[in-house]
Structure formats: structure tokens, C-alpha cells
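A single protein chain has been omitted from the complex, and every remaining protein chain is retained in its original position.
Moving on to chain A:
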Amino acid sequence: MAGYILRRLLQAIPVFIGTTFLIYFMVFALPGDPIIALFGDKTPNPAIVAQLRQQYHLDQPFIVQYLIYMGGIFQGNFGVSFSGQPVIEILARTFPVTLRLAVIALLMETIAGILVGMVAGLRKGKLFDGTTLAISLILISLPVFVIAFVAQFVFGVQLGWARTTVGDGAPIQDLILPAIVLASISFAQIVRLTRSSVIETSSLDFVRTAYSKGLGRRRIIPVHILRNSLIPVVTYLATDFGVLLVGATVTEGIFNVPGVGNTLYQAIIRGEGPTVVSFVTVMVLIYLLVNLAVDLLYGLLDPRIRYVK
């Protein structure tokens, strides 16, 4: 186990360096100028441009800029947003909200997705199965902002069941609607995964053995079939958690959830290039860390993984 953890940590280092380098390289090498872009159509004052360049170390050679940034990350300094706030402070304020939203969404999609997927898988080819397959394909086809707007319009504006935007302090009841929107697409994926996994497991020999030795469906379904079908579902859930933590930009923006995604959304809308870059970098780092934690957890859960080179 110790060897596995060490190997996995060592593998993460080149990816960590590579991703941060890549983002920096893109910003550096692409023809646009983030400082000029800030001014939009207006002609910038050269003195201000020079000062901003110095402030963001843009007057230094590329490799120096990159090293300055990396040095900062290891001291917990992720840069300063355009409103002058350190990125790490904004993160400390917004990350708990995003985390809460992600956990609610994850709970919803897990419970609903596994239940529906299991029933569909056990009744393969029946009406319920066909209906859920069709609904899940439709859900997968709907872009997240379409679902968000429809939910906001129907439940927020017309029916008045929920507030269209999240209020101060992000109370749980305001987060339910955005969480449903976030959960809906993953729900469809979980239904499909659980269904195919349940069908596959049901045809295996040990399930037939369980039936032939006289066990009832009430024991076979939860213990023999479900438990052994959930491995791919758990894999999906773990990666989805990482996606929820960083990928809620659009949903958080539309519902005005005061989370990490919304901060990025506002920065994109205002065209604050450097803030966008530092937030994306931080999000990629969160994503990498979650995936690393997930991999380590797997080594713990499934001994086979530890021995695969």
C-alpha cells in the first residue's frame, strides 16, 4: 500500500507541473494581450499598461513568470484578483458554498440514479426500462444552461416554488434548485451505468448459483447483484465530485450561487483575463487533488488496483 501511494504521488508531480505550465504557456504564447484586452475598445494609457505589466510580472521572460507563480503557489499565494483581493481569500469565502452545493447534488444523483438504474436493469426490456433510457438520453442531450434556464423559469418565475437566485449566505433551501439542475445530467449517466452494470452482473454465474441454492430475490438483489454492480458507478461518482467542484461555473452563474464557479463566471463576463487564468489554475489544481484522492481511495478499496503497474 505504501508503495502504491508513493508511486501514485510521484506520477502526480509531472502532471501537476505540466498542467500549470500548459496554462501559463497558453496565456503567454497566444497572440492576444490580456492587459490590452482589459481595456476593451478603449485606447489604454501606456503608463497604466506598463504598471499593470509590472504588477503581474508580464514584463519578465516567460520562464521567470512561471517560476514566480509556482513559488507563490507553494506559499499559498495564488495571485490577486482584479478587484485587488487575494485569490486565496476569495477561495476561502466561496469554496464552502460550492462544496455544499456539490454535496447536495451528489447525494441527489446518487440516490435517485442508483434506484432508477437498478429497477431499469432488473426489468430490462420492459416499459419502465425503455422510458428511463429515453429520458436519460434526453437529459444528456440538454446543455446545462438550457436545463438551468428552464428550471429557473418554470419553478422560479412561473410556479414560484423556489427563488430564482440564491440569497445571502446561500441557505440550503435556495441551493436545492441549482443542485437539481447540476444533478440531472449526472443522474442520467448514473442510471445508464447502474442499469448496464446490473444487467451484466445478473447474468454472472454466482448470481445463478445464489438463485439455485434457493435464496430469495430480497437477498440476491441487494447483496449479490447491487453490491457487485456498483464499482463502475462509484468510479463515476468520484470523478463527478471533482467535476462538480470545478465545473459548476454555468449553473452557479445563472443562479447567482456565491461559489467558486460564480466568481469565475463573473470574471469571464467582465473580461478580467488574469483573474480567469488564476481561477482556472486553482480549479485545475482542485480537480487534480480530488482525482489523486480518489485514486488513493481505490487502492484502499480494491486491492487489485495496487498491483497494476
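Here is the rule we use: a contact is a pair of C-beta atoms (placed from the backbone, for glycine too) under 8 Å apart; a residue touches a chain by one contact, two chains touch by 3 or more; residues count from 1.
The rule is simple: contacts and distances are computed from a predicted model.
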Protein name (UniProt record) of the chain left out of view, among "Peptide ABC transporter permease", "Alpha-E domain-containing protein", "Solute:sodium symporter small subunit" or "Xanthine dehydrogenase family protein molybdopterin-binding subunit": "Peptide ABC transporter permease"
Contact with the hidden chain (one of A:Thr110, A:Gln152, A:Ser229 or A:Thr263): A:Gln152
Which of A:Thr19, A:Gln60, A:Asn77 or A:Asn228 contacts the chain that the document leaves out: A:Thr19
Option from A:Pro46, A:Gly84, A:Gly125 or A:Gly160 whose C-beta touches the chain left out: A:Gly125
Contacting the left-out chain in the complete assembly, out of A:Val49, A:Ile68 or A:Leu142: A:Leu142
Residues in chain A touching the chain absent from view: 14-15, 18-19, 22-23, 26-27, 30-32, 34, 37, 124-125, 137-138, 140-146, 149-150, 152-153, 157, 195-196, 199-200, 243, 246-247, 249-250, 253-254, 264-265, 268-269, 271, 273, 276-277, 280, 283-284, 287-288, 291
